[in-house]
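One protein chain is absent from this view; the other protein chains keep their places.
Each chain carries a letter (A, B and C) given by its place in the written order, and its residues are counted from 1.
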Amino acid sequence: MTESKVDLLAVFPDLEPAANAIEHLRSIGVHDECMNIISGIPVTEAMLGRPSQWTNVPRIAMGGAILGFGAGFFLAFITPYLYPYPIKVSTQAFIPGPPTVVVLFELTMLGMLLSTFLGVFLDSFFPNYRPMKYVPEVSDGKIAILVECSHVEEKKVTDALKKMGAESVNPAEAQHL
Amino acid sequence: MAYDKKHAEHAPAGRHNGHSEEHLREKHLMLDPLPRGQMNDMVMESMLEKPTWKYWLVVGILSFIVVYFLFYKWSILIMKGQGEAGVMRPDYWGIFLVNTVFWIGISHAGTFISAILRVFRAEFRRPFTRAAELMTTFGLVQAGFSIFMHMGRVWLAYWLMPYPNQRMLWPNLHSPLTWDLLAITTYLLSSTMYLFLPLIPDVAMARDRSTGWRKTFYKTLALGFRGTEGEWTHLRNAMNIFAFAIIPVMFSVHTIVSWDFAAATRPGWSSTIFGPYFIVGALHSGMGAAIVVLAVIRGTMKHMKYFIRAEHFDAIGKLMLIISMAWAYFFFNDYMVQWYGGDKWTQQLLHFHEAGPMGWMWFAMLICNVAIPWAILWNPKWRATPWLVGTVGIIINVGMWFERYIIIPISVTINRMPFTWRLYEPGIEVPMGIGTVALFILLYMIASKLIPLIPVWEVQEGQMAHELKKFGRETVVSVSELE
Amino acid sequence: MVTLSDLKISEVKLGEEQTGKWGMVIDQDICTGCQACVAACAMENNITFVGEEDSGYGRSMHWIRIERFWEGEYPEVKMTANQPMLCQQCGHATCEPVCPAFATVHSQAEQLNLQVYNRCVGTRYCANNCPYQVRSFNWRDYQRPEPLPNQFNPDVTVRRMGVMEKCTFCIQRIHKAQDKAKSEGREVADGEFTTACAQACPANAITFGRVDDPESMVSQLAKRSHGVKHLEELGTLPNVTYFKGG
Partner (left out) sequence: MSEKFSRRDFLKLAGVGAATSAILTGCGPASRYVKREPYMQMPEYNYNGQSTYYATTCRECAAGCGLIVRTVQGRAIKTEGNAGNPLNLGKTCARGQATLHGLYNPDRVTDPQKRSSRGSGSTQVMDWDAAIQVVADALKNNKPEEIAFLMGMAPDHLFDLVSDLASATGMNAPLRFGALGMFEARATLSKAAENLFGEASLPFFDVGGAQVVFSFGANFLETWLSPVSYTRGFAGLREAKTKMRGKFVQFESRMSQTGGKADEWIPLRPGTEALVALAIGKLASEIRGGAMPRAFENVDPIDTASKSGIKLETLEHLAGMFAGSNGALAIPGGPALGQSNGLAVAEAVLALNAISDNFGKPGGVYLSPLAPNQSEYQRPASAQEMQEFVQKMADGKIKVLFVHGVNPLFELPTALGFGGASKSVSQIISFATFPDETAREADYVFPDHHGLESWGYQRVATGSAQPVLSGAQPVVSPYYNTRATVDVLITAAQLAGGSFASALPFKDEVEFLNGKVSALMGEVDGSISAPDLATFMAYFQQHGGYWKNSDERVAPKAGDALNREISAEEAEFAGEGEFFFVPFVSPTLAEAGANKPWLQELPDPTTTVMWNTWVEMNPETAHELGIENDDVVRIVSEAGELEVPVYLYPAIRPDTIAIPFGQGHTAYGRYAENRGVNPADLLGQHFNEAGDLAFAGMKVKVEKTGVKKPLSRLESIMGVYGIGLGEEH
C-alpha cells in the first residue's frame, strides 16, 4: 500500500475562494479527477472552472421512453390479438386509430419519467446508506472540496487549501450521514 | 431566529413607488438574502415547532372526519351499493366524479407552478414550488379515492390494470376511462417523483440537523445525498427533463378527463373545446387552491412571513386574473357555439342550466369564477393582501366545483329521452366529499410537520442570482441566469 | 389467439352498410300500454323489483319501459302513442367503446349489443352514453325474499349489486332456438321463437326476427313507409323500428 491515498475535505465559505482553490490545486498538480465538490446548492461546473460532469440521465430517459413506447405499442397493437376471439366494440376499428395515440403517448411519457427518476438513482448510486465523506456545513451554504491525494502530498495540498481561504482542512473520514 | 421583523409586517407592496433600494429588498425575497444556515434553521424551526393545542384539535377533528365520513361511509357504500348515493337514471354520474374532476383540477396548479414557471424561469415561484407540488400529489390521492368511490364494484378495480390474467381480458383501449386510468397513473407517479427529486437536497439538509426518529426518517428519504457535483448534475438534468415532460402529461390528463365527457353522445357534452376548457378550469381552481394554501402557511407557520411575501400573492393573483379571463373566454366560447347550434336538446339543456331548479348554481358559478376575481384581482394592493386573495381563492374553488357539478349531474339530467329526466339529489356523496377535503388538509398538515415546505436550496439559488442594478437614477431588479 | 384471417371475416362494415341480424318492429299505434311486455321481460330475465322509494327515483330496473307524453290542453288533450323503449341493439352502439372492461361488446354471431355482467365493474359510462337511456344499474343488492327466487330463469344470470344490465333481445331464447335448429339440421325459422315481450304482447304490437332476411316478417314490416328509428340522426344504427301512427 505504498500508493495509499488520503482524502482531504476543505470547507470554503463561498464560491469565489473555492474556485480559486480549485485553480490553485490544479496548478500544483492535482488532477481534476482527484477533486470533488460538495455543495448545498447546485453550483455549476463553469462557476468553479471544473470540467463538465458526465451524466447518463438523459440517455436513460430516452431508453425509458423507448421502453414505454414499446409497452404502449404492446397494449395498443398486440393485446387486441390476445383474445380467444376478436372483441369488437361498436363499429370502431379493431385497432382504433386515435386512441392508440393516447396510449402510446401516455406510456412513452410514463416510461421516460420513470426512467429519468431511476436514472438519478442509478447515476448517483442512490439509495446509499453506507458511511460517506461529508461535512454537514455544506447544507448551510458552505462549499466543500474533497481532494484525493497521496500521503506524500497531503501536507502540500492542505497548505495550499488553507492559503486559498479554506475554513478548515481535515482528512475526510467516512461516517454515517 | 431573528430576521428583521419588519419583513413580516411591511405593508402590501403596491406599485414600485420610490424604488428605493431598501424598499425593493423588503419587497422581494430574492433580494433579501439571509445566510443559508439561518434560512435552514428557520425552515427547520417552522417544521419542528411544537404543535399547539389548536393544531392537535384541528388534526383531531379532521381525523374524525376522515375516519367517519370518508372511510366508514365508504364501507357503508361498498356494502350497500351505489344506491346510498344520489345516482340514478339518468344521473348515472354524480358528485363522486365531480370531486374527481375537481381534485384533478386542483392538482394541476402544482405542476403549473413548479414545471411551467420553472421552464419559463419565473423567479417568484421559488419559495412555494414544494407547497404546490404537495397539492398535486395530495389532490391526486383524493381524485383517485373519488373515482374508486364511484365504481359500482370497486373491489374489482384491478380489472382495469393491463396485465395478463385468467379472465383473458385486457382493458378496452377504446374507452376514455382506460386512457384516464393510464393518464392519471402516469400523472400521479410522475408528479410524485417530481415532488421527490427537488426534495432530496432539503431532506438531506434536514437530516444534517435532526436527531432521533426524524434523523432516521430524513436519512432514509435523503438516500445518501451529499451534494457532490455528480449528484447535483444528475438531479438538475432529471429535474429539467421532468419540468418539460410533465407539462404535456399534465395537459393530457385533464384533456382526457374532458374527453370522458366530450366523447359521449350527450347534448352539452359533445364539445370539441372541452379539452382546453377543462385545462383552464383546472388551472383556475388549482391556482385558487394554491393561494389558499400559501395564505394558510404564511399565517400559521413560523418564519413563513419571510419566505412568502406580498409579492407572491401579487404574482399568483395576476395569474389568477389571467386564468379567470381565459376561463371566461373558453366558457363563453363553449356556450356561444352550443347556443348557436340550435339543437333542441342542447337548447333545452342551456335553458335548464340557467332557469332550471339549479339555475342559482349557474349564476353562482359565473359570479365566483369571473365576477369576483375580476372585481378584486385587478387591484395590485388587494391582490397582494393574503387574506383577501385567499378568500378569492376559496370562492374560485367553490365556483369551479359548481362548474363541474353543472357539467356532470345537472347536465346529464337533460338527455334525448325526456321521459327519463330527473333531478339529482346527492346522498352519501356529500359527507364522503367532505371527507376527501378533510383528508387533503390532514395530509397537508402532517406533511408540514415532516417535510420542509420551503425548498431552501432553490431559494438560496435564486437569491444568488438576483441583484439590484442601477440604470441612471432608477434601481431595478436584475436576474442572472445561473444554469 | 386470433389470427389475421379471423379478423378479416369479422371485419365489420362501417356506416350505413352495417346491417343487424336480429331486429324488432314495434307498432305504437296498436300498443295499448298495458305493461304486459314489461312484466314478461321481468319474469323472463330475472329482473329485480326495487320498491317504492327507489322506483320513484329513477332506479327501477325495467329493461323495457313504455313512454307516453301529452299533446294539447284539456279538452283537446291527447295521449301520445305509447312508446315501448328498450335497448335498440345499435349497430354503432355508443355504449360499447366507452366501457373500460369490455363488459359491453358487440357480438359477432348475433350482431347484438351484449352485456357481460361478470366483467362489469360499475363505471356506468355505458349508461351515461346511451342516448336511449335504457340501461339499468343494480344500485343496491335488491333482495328477493324466499321463495320468490324459485321463479328465477336458470338460463339468465341473476345480477347482483354494482352491475349494469339491459335488454338482451332474450339472447337465451335465440341460442336455444339456434341449437334446436342446428340439432335438426336446419335454419331457425321465422317466428319459431320470439322475445318474451313480443310473446306476451296482447296486441301483437311487437314483432321480432331476422332483419337480414328480407323474407322475414320483421323485414317485411320494417319496409313499411312510416317506420322510424329513434335518434337515427346520431348514427347509432338502431335495430328497432317504430311505427308512430296509423
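The criterion applied here is as follows: contacts are C-beta pairs under 8 Å (C-beta built on N, C-alpha and C of every residue); 3 or more make two chains touch, one makes a residue touch a chain.
A quick note: this is a predicted structure, and the numbers were derived from the prediction, not measured.
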* Full-complex contact with the absent chain, from C:Ala42, C:Cys95 or C:Leu237 -> C:Ala42
* Structure fact -> Logged for chain C, residues touching the omitted partner chain are 27, 29-30, 32-36, 38-40, 42-44, 49-53, 55-57, 60, 62, 65-70, 73-75, 77-79, 82, 107, 114-119, 145-157, 168, 171-172, 175-176, 196, 199-205, 246
* Pick out the residues on chain B that sit against the missing chain. => 166-169, 348, 351-352, 354-357, 359, 413, 417-423
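The definition used in the following text is that only the chains that are shown with their structure count from here on.
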* Could you draw the chains as nodes, link the ones that touch, and say if you get a line, ring, star, complete or other? => complete
* Structure fact -> Counting C-beta pairs in contact for B-C and for A-C, the higher total belongs to B-C
* Structure fact -> dist(centroid_CA(chain A), centroid_CA(chain B)) in Å evaluates to 30
* Interchain centroid distance [CA atoms averaged], chain A/chain C, Å -> 62
* Structure fact -> In chain A, the residues touching two or more other chains are 80, 82-84, 87, 89-90, 92, 96
* **Where chain B touches two or more other chains, by residue** => 169, 172, 174
* Structure fact -> chain A contacts chain C in the complex at 80-92, 94, 96
* Structure fact -> Per the touch rule above, chain B residues touching chain C in the complex are 80-84, 87-93, 150-154, 156-157, 159-160, 167, 169, 171-172, 174-178, 181, 260, 263-266, 412, 415-420, 422, 425
* Inside the complex, what are the residues of chain C that reach chain B? -> 54, 57-59, 65, 67, 69, 85, 94, 96-102, 119-125, 127-129, 131-133, 135-141, 161-164, 231, 234, 236
